[in-house]
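Report on the following structure.
In this view, the complex is presented without one of its protein chains, the others remaining in place.
So, subunit A:
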Amino acid sequence: MKLIYPLLTCLLFSACFSPWSGYNPDPLPPIVKAWVPVYGPDSIYKKVTYIDSAYPVRNAGKIYVLGRYIYQAETGEGIHVIDNATPSNARRIAFIKINGCQEIAMKGNYLYTNNYNDLITVDLSVASKATVVSRQKNAFTALSSSSAYWYLPPPQSGYCVCANNYPDSVIVSWREDSVTTKDHCVGYY
């Protein structure tokens, strides 16, 4: 009994991300207002840059500490660098722009994080620089279903057009549009 609610929700929920789904919540009106994924090229959205100043906090994320620095993810956008040399005067000094980022682990000067569903190694040894030295594409898509976690979900619940996994682009936002349900894979988020 307990399972019913999550299962139902998931059936509705997952279709936006499921590459194989074709599952439609039933019955669907012929035309619905739906979230449509907007794709951006990897060449732009998977670019990593170092910003030499504090960056606004909108969606604070996970934390990590190494030596005099604290790192905090700005979920989906990058990583704040906090100088903690004097904890009573700790401050944000820089931001590493990494779209799709949620995770942080480090060893020495190397930062390991996710850039959407790629595992990247970022070399921070040169001041004011963040250089991607290794990228394992789709490291987190051993299951095709896994893409869901690493991608940006629609901003609000509602109908959505199923997302695709493209080799050279990622979902960067969602727009609302009228969608003809017989022509599109439509789910519910």
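Just so it is clear, a residue touches a chain if its C-beta (ideal position, glycine included) is under 8 Å from a C-beta of that chain, and two chains touch if they have at least 3 such contacts; residues count from 1.
Keep this in mind: contacts and distances are computed from a predicted model.
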Subject >> Missing subunit (named according to UniProt) among the choices "Nitrate ABC transporter ATPase", "ABC-2 type transport system permease protein", "UspA domain-containing protein" or "LVIVD repeat-containing protein" >> reply: "LVIVD repeat-containing protein"
Subject >> Candidate in contact with the missing chain, chosen from A:Pro29, A:Pro87 or A:Pro167 >> reply: A:Pro87
Original post:
Among A:Val32, A:Val48, A:Ile104 or A:Cys185, which one is in touch with the chain left out?
Top reply: A:Ile104
Original post:
Hey, which subunit A residues sit against the chain that's not shown?
Top reply: 2, 6-7, 9-11, 13-14, 17-18, 20, 23, 56-58, 60-68, 70, 72, 75, 82, 84, 87-92, 102-110, 112-113, 119, 121, 123, 133-134, 136, 139-140, 142-143, 145-146, 148-149, 153
